[in-house]
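Omission of a single protein chain aside, the complex is shown with its protein chains in their original locations.
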Amino acid sequence: MINGERTIQRPMRWGMVGGGRTGQVGYKHRTGALRDGTYQLLAGAFDLDAARGRDFGMKLGVAHDRCYTTYQDLIAGEKDREDGVDVVSVATPNFTHFEITKALLEAGIHVICEKPLFFTVDECEIVAKLAAEKNLIVGVTYGFTGHPLVHQMAAMVAKGVLGDIRIVDMQYTHGFNAGDDDSADAVAWRTNPATAGSTFVLGDIGTHLYYLSEVVLPHMKIEKLLCDRKAFIPSRAPLEDHATVLMHYDNGARGHLWVSSVNAGNMGSQRYRFVGSKASVEWSDAHPDQLVYQVQGEPESIMHHGMPYLENESLAADRMGALHTEGLGDSWSNIYLWIAQAIDAKFRGDETFLKTHHYPGIVAGTEGVRWLENCVRSADAGAAWVEYA
Amino acid sequence: MINGERTIQRPMRWGMVGGGRTGQVGYKHRTGALRDGTYQLLAGAFDLDAARGRDFGMKLGVAHDRCYTTYQDLIAGEKDREDGVDVVSVATPNFTHFEITKALLEAGIHVICEKPLFFTVDECEIVAKLAAEKNLIVGVTYGFTGHPLVHQMAAMVAKGVLGDIRIVDMQYTHGFNAGDDDSADAVAWRTNPATAGSTFVLGDIGTHLYYLSEVVLPHMKIEKLLCDRKAFIPSRAPLEDHATVLMHYDNGARGHLWVSSVNAGNMGSQRYRFVGSKASVEWSDAHPDQLVYQVQGEPESIMHHGMPYLENESLAADRMGALHTEGLGDSWSNIYLWIAQAIDAKFRGDETFLKTHHYPGIVAGTEGVRWLENCVRSADAGAAWVEYA
Amino acid sequence: MINGERTIQRPMRWGMVGGGRTGQVGYKHRTGALRDGTYQLLAGAFDLDAARGRDFGMKLGVAHDRCYTTYQDLIAGEKDREDGVDVVSVATPNFTHFEITKALLEAGIHVICEKPLFFTVDECEIVAKLAAEKNLIVGVTYGFTGHPLVHQMAAMVAKGVLGDIRIVDMQYTHGFNAGDDDSADAVAWRTNPATAGSTFVLGDIGTHLYYLSEVVLPHMKIEKLLCDRKAFIPSRAPLEDHATVLMHYDNGARGHLWVSSVNAGNMGSQRYRFVGSKASVEWSDAHPDQLVYQVQGEPESIMHHGMPYLENESLAADRMGALHTEGLGDSWSNIYLWIAQAIDAKFRGDETFLKTHHYPGIVAGTEGVRWLENCVRSADAGAAWVEYA
Partner (left out) sequence: MINGERTIQRPMRWGMVGGGRTGQVGYKHRTGALRDGTYQLLAGAFDLDAARGRDFGMKLGVAHDRCYTTYQDLIAGEKDREDGVDVVSVATPNFTHFEITKALLEAGIHVICEKPLFFTVDECEIVAKLAAEKNLIVGVTYGFTGHPLVHQMAAMVAKGVLGDIRIVDMQYTHGFNAGDDDSADAVAWRTNPATAGSTFVLGDIGTHLYYLSEVVLPHMKIEKLLCDRKAFIPSRAPLEDHATVLMHYDNGARGHLWVSSVNAGNMGSQRYRFVGSKASVEWSDAHPDQLVYQVQGEPESIMHHGMPYLENESLAADRMGALHTEGLGDSWSNIYLWIAQAIDAKFRGDETFLKTHHYPGIVAGTEGVRWLENCVRSADAGAAWVEYA
C-alpha cells in the first residue's frame, strides 16, 4: 500500500508543455504528479498565449523565468541549468507529440507524453531508437491503468484463475459529441486529421481499451482484426465518432470492442470483460473500486479494492485502503509514480530493475499506435479483415 | 392495465406438443397461457415417452384420453371433436417445428411455435402460404417482448424522442455451456445441426435480440451484415457457441450484437441499447421493470413500469402496477394473450383488427429465420460482409 | 421446481369478496390463484356497485348467477350448492375483514384474507378459535414471501450460515402519498381509522416486513419495542404516513425498520438485511431474483434464483428457472399454492402434513396484528419503549 514514503532518491524536477488553463487534461497530469513529493513542477510552456501561460504557471507556483512560451524556449532555458528539469510532460494536441518528444530527448530530458503517442509506428520507432541512444525514458499517460483492480485482473489471468481466455469484450463510449458543434478547441483539433492524426475516437479513447487489455492479457497477440468506423456527424469524416473492432487472437480468443463519442447520454461506460474457460472478470472505470468475478455455476462475487483477499500486485497499488474510494487521480498518481521509478532507475543505472518494472513506456505507446494503424487500414479497406502487422 | 377481464369471446381450447416434465420450456408456455382464463389446456402430446407424457398431462389436468403420444395422434384425436383444440403450441426441438406446424395447419388448428421458427426461409414461406389459405394464425413465442417497457421504447422511438437512430447495441449471453459436457438432452439437440438447424446460440438466443429490435425499430432494415462465429467447444462446430454480428441499416445506423453461451459466470445479460441523435434508451431483461433514458447533457433518468408518465402502449401491457415487479411469466402472458386476440379475431372474421394488432406472428418468425440465414451465409464466407437478402 | 403439475387433488372452487375493477389488489389475487389449475374462479361479490360487479365478474368468466352483490349474498348462494366454493378470498378494506371472515367460516368456507388481518388480536383469537372448531384454513396474503430467495435466507439462517443473528434492518417505503390529496378511494379508506384500523403504513406495508422477518428468523422473539410515528400530512393523524420501529429480540439482537408512504420519489424500496456474527444476507423485492450474501473479509457474493447452489427450500419454490426473471405474480402464486395445499390437507384430513407445511395462516395473521398493537401502544405513549405483549 502506498503511504507517501519516497521510493525514489529525490523528487523529479518536472516541467510541462501544454496543459494550460483552458484545457482539461493538464490538471490530471498535475494531480497525478504532485503527490507524495514524487515530482516538483519547476518549469512549463503551458500555453501558446504567452501572457496567459505565464500567469497560469506562476499561479501553479512556477518561477516567473521558468514560465516559457514555447517548448523550444523551455528546452533552451532548462537544458543547461544545474537545476534544470529532469522530465517534461507533453499534454498538447496529437500532431505536436512527435516533434516535442524528439526535441526533449535530444536535449537529454525524459518525456511523459499523452496518448495516442504519435501519428505512425515509424515515428514511434524513431523515438524509441533515440530514447535508447540517449538512455532516457518515454512514459505514456494511459491514465486508467494505475487502478489497483486492473492489476488484480492481470494477476488472476497470470495465475490461470480464469482458465484459457476466450473472449475479450470492451467498450469506451460517451455522448459528448452527439451534437454537431465541434467548435470548442478540444473538439476542433481532435476531429481534424491534420491535428489529430488518422483517427478520432479510436485514438482518443480506444487506445485506453487496447492498452488496458495488454496489461491484463500480455500473453495474447492479435492475429487479425476488422474495424468498422463511421462519422455520424459528416464533417468529422474521414475521422470517426463511432467504431466497432473485431479481433482474433493467436490463442484462438475472440475480441470485440466499441468506441464512440456519440453514445448520447451515456456516462461512465468504460467497461472490460475478460472471459475464460473457467471464469470471467468484469471491471469498469466508473466504479473502479469493484471487480466482478464470476465462476460458472457459482454465485457471482464482487471484490473490493484494498481487501486482504486481493493479490499483492493489486494491494501494492492501493492508496486509500478498503472502504475508501479511489478515483482517477489516484490512478494517474500511480502511473506518474511508476514512470518516476523508471527514471530514477536510469539515474541509478539500474537496468535490472527496469527489466521487470511495470509502467506504460515507449513499447506500450508504440503498440497503441500500431493498433490504430491496423484499425485504419481495415476501415479504409471497407471494414475488411486485415492481418495484424 | 391488464386486470384479468376477458378481451376474447371465450378461452382458447389449447393443446401442447412437447413441453413435458423433463424440459424447461413447457412451464413458460403454460404459465403464460393459463392465466386470466385466456386458454384452457385440454390436450397434449407432451412427451415421446408415452407413459410419462400421459402421467404428466393428467397431473396438468388434461383428461386421460386427450393425453396423446405423438402429434399425429393428437391431430387425429382432436380435429373432429366438437370441443377439439383451437390452437396447439409446439415446444419441441427445432427440427420438428416445420412438420408439426404444417400438419396442425392442415388439420385446421392454429399454431403457436417456439423460435427459431423453422430451418429455412423457404419453409417459413410454405407455412405462411398454408396459414393464409387456411385462414389460421401462426404465433411465435418471442417471450421477452411482452414486457411493458419494450413497448415504451418502441413508442418513444416512434414519437421521435430519441431523434434519428444511430446505433443499436445488443447482447444476449450466458455461461451455461462454458464447459464441454453437452450430454444433457436440452444441450445435445441444440448443438447438433440435424436437430438444431444451422446455428446454436444465434438461433437459440440471438433471434430474441433481433426480434425485439424489430419491435422497437420497425422502420429500419438491415442492408448488410457481418457475422463472426466460433465454437469454443470444438465438438459444437460447425455450430457456434459465440458470435458477434455487425449490421448496417438502411438509415445509416450501425448495429452490433454479441451472443454466447460460454460467457462464463454471466447471468442475466440480455441487454439492449438504442442510441439516437438526441437520446438513448437502455433495457435489460434482468431488470425488466426499469428503463434507462438518457438525454445528452441532462441527468440520466430511470423509468419504472406502471407509472403514469409512461406511454399508453406500455401501460396497456402492465399487469402488476408500479412498485410491484413483473417477471418473464408476465411477459409470456402478454404474448399468449396477444396471440389469443389474433385467433379470436379470426374467429370473428375481423381482419381490420388484425391489420394493426401487434403480436409475434408468421412474419416475425420468418424474419428471424431470414436473419439467421444471413448470419450463417456471412460466417461461412469467413465472417465476410454480405448484402442482406 | 414448480412446473404446473398438480399437487392437490383437484382445483379449489374459489370465490372473491372485493377485488373489483376499480381496485388494484384484485388482480394480484387472481394472477396468483389462476395458474396451474390450482384454483377456479367460480363466484364473487366483487364490487359494492352491483351492476359493475356483475359485469366485471362475467368478464372474469364467472357465471351470471354467481356474481353477487354482497358477501352475505355470496355465502347464501354458495353454501348449499353442491359445487359451491371451497374457499373465498377477502380483498376488501381492513374494517370488513373480521365480519366477512367470520361469516365465511361460519358457513364452512375456507378463507384467504388480505393483511393486516383484523383490527385487534382479540378478533384474531376469536377467528382462530372459530377456524379450529370448523376445521377450516385461514390464509393471509403476505404476498412477498413466496419469492424463492426469501426461503434461501430462511434456510441459511436455519443452518447457521450467518452465525448468531445480531441485527435486523428493514425498510418498506414509497412516496405515493407524499402529496396531500387523499381523495382516491384506495387512499381514503387507508387513512381513516374507521376503515383502516389503528395504523396506516404500519399495517399497510409494515406488516409485510414483520412477517417476512418471522419467516427468516422464526426462532427470534421481540422482547421490547419502540415505535415513533408521524403524519406528515396532518389530516392523516392519528394514523401515520411515516414510522420507525426499534426492536430488541430475546437473543440480544437489535432490529430497526422504516415504513413510509411519503418517501418522495422512492421506488422499490422494500429491503431486508439480516446480519449475523459471521455473515449477512440482503434482499429487496425490487430485484427479487438476487440475494446478496456477504461474509466478513471475503468478496461479496450475489446468488441468483434457480441456481443449483441454492438450498432445496429455495429451488422448490422456483418457477421460471435461472436466467429468467420472476416477479411478484410468481410469489403470489406460491402463496396461493401453499394455502391450497393446506386446504387440500384439510380435505384429506392430513394434520401431519399441516404440522410442518409452511404457509401464511391464522398464526401469521395474528402475530402481524399483535405487532401492530405493540407499535401503536408505544407510539401513543410518546414513542416509548414497551414490553412486547
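Every chain is named by a letter (A, B and C) in the order it is written, and numbering of its residues begins at 1.
The working rule: a residue touches a chain if its C-beta (ideal position, glycine included) is under 8 Å from a C-beta of that chain, and two chains touch if they have at least 3 such contacts.
Not measured: the values here are computed from a predicted model.
Participant: Of the listed residues C:His242, C:His287, C:His305 or C:Lys346, which contacts the missing chain in the full complex?
Facilitator: C:His242
Participant: One chain isn't shown here. Among C:Ile167, C:Ala186, C:Ala237 or C:Leu354, which residue touches it?
Facilitator: Here the residue in touch with the unshown chain is C:Ile167.
Participant: Based on the whole complex, identify which of C:Cys113, C:Val140, C:Ile205 or C:Leu226 touches the chain you can't see.
Facilitator: Counting the whole complex, the residue in contact with the absent chain is C:Leu226.
Participant: Quick one: which of C:Asn3, C:Thr38, C:Ser260 or C:Ser314 touches the chain that's been left out?
Facilitator: Of the listed residues, the one touching the omitted chain is C:Ser260.
Participant: In the full complex, which bits of chain A touch the chain not displayed? Write them out.
Facilitator: Residues of chain A in touch with the missing chain: 2-6, 11, 21, 24, 26-28, 30-31, 34-37, 41, 56, 59-61, 174, 176, 267-268, 285-289, 304, 319-330.
Participant: Tell me which stretches of chain B touch the chain missing from the display.
Facilitator: These residues of chain B touch the chain that is not shown: 293, 297-304, 307-309.
Participant: Tell me where the left-out chain touches chain C, residue by residue.
Facilitator: 162-163, 166-167, 169, 175-176, 178-179, 226, 228, 230, 232, 242, 244, 246, 252, 254, 256, 258, 260, 262-267, 273, 275-280, 293-298, 300, 382-383, 385
Basically, only the chains that are shown with their structure count from here on.
Participant: Using Cα averages as centroids, what's the distance between chain A and chain C in whole Å?
Facilitator: The computed centroid separation for chain A versus chain C comes out at 55 Å.
Participant: Once you find the CA centre of chain A and the CA centre of chain B, what distance in Å lies between them?
Facilitator: 44
Participant: Tell me, which residues of chain C touch at least two other chains?
Facilitator: Chain C, residues with two or more chain partners: 304.
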